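Missing here is one protein chain; the remaining ones are kept as they sit in the complex.
Up next is subunit A:
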Amino acid sequence: MSSPASTSPSESTVSKDLATPRWLEPFALLGPAGIWLGLMLVIPALLIFELSLVPGIRPGEVVNPSGLENYFQIFREDVYRQVVWRSLGFALGTTAICLALGFPVAYFIAQMVPKKWRNLVLVGFVLPLWTSSLLRSYAWITILRPTGVLNSFLTSLGLPALDILNRPPAVFIGMSYSLLPYMVLILYASLEKLDRRLLEAAADLGANPLQSFWKVTVPQSLPGIAAGCLLVFITGLGDFIDPELLGGASSMTMARLIYNQFLGVTRNWGFGSALSMMIVLAVSLAIALLLKYGDRSSANL
């Protein structure tokens, strides 16, 4: 009883000594990051948006916004529409694959691996992240190409060779491989917090292991699932290297198309900017959905 009473006066003198006005604190805390984000993200994004309103602009020309022509172009021409759908398909498919492969792994590490081994096993899973993504893609080329490791293995078993390099399956494989560690890490963080007593309560109330999984484990880890999917989806939508190296000419994605508009042969900054804004829009939509429907469960975290 006596000790808090005796410390409180000294605490108040300490805060007086520091003499930072209350109203300044948020600015002091948020300032550095705010300036950085403003200079490096907000202003460039606005510039890109301005560019996207100029049809057919090339480097060096005067920026003269005139309308949404670039956006209409994306949806008017079949080729571009296909690119948009293909990109969404790659990103969504990769998200689904990562979730399907990552959940059991994360569950295993979080709930079954003894505590002292968990970090080691996690590091093992994150290890691929330490190598350059370019290197990983080239490794997959070596594995997947017609005369590659996979096919020599298959033919040695008497199985028919697979011709998947430069086709969508190779893109899914490469992207899932790159993004799986992120999914596992996020799901692990969520599943590690899973209260085993809730599983016991479910069993006590008559839920068999499968029912416990769907009615308790999944809802409890929903915030993690949503966050993991969002991260993989966003990164997948912007992935450039895997579709480029593993997908071949038939796998043009928005990221590659944007690259072509800015640095490739086509050189149409306005159109490239419009495509960029489309990606921003898709990502914003995904985040909005997460906030709206992930709300109830995340509110309880």
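Throughout what follows, a residue touches a chain if its C-beta (ideal position, glycine included) is under 8 Å from a C-beta of that chain, and two chains touch if they have at least 3 such contacts; residues count from 1.
The rule we apply is simple: contacts and distances are computed from a predicted model.
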TODO: Pick from "Spermidine/putrescine import ATP-binding protein PotA", "Glycyl radical enzyme", "NADH-quinone oxidoreductase subunit H" or "High-affinity zinc uptake system membrane protein ZnuB" the UniProt protein name of the chain that isn't shown here.
DONE: "Spermidine/putrescine import ATP-binding protein PotA"
- [ ] Tell me which residue among A:Leu99, A:Ala203 or A:Val283 touches the hidden chain in the full complex.
- [x] A:Ala203
Task: Listed residues A:Gly93, A:Pro128, A:Pro219 or A:Gly238, member touching the removed chain - done: A:Pro219
Task: Contact with the hidden chain (one of A:Glu77, A:Asp163 or A:Asp195) - done: A:Asp195
Task: Interface residues of subunit A (partner: the chain not displayed) - done: 195, 197-198, 200-208, 211, 215-216, 219-220, 222, 296-297, 299-300
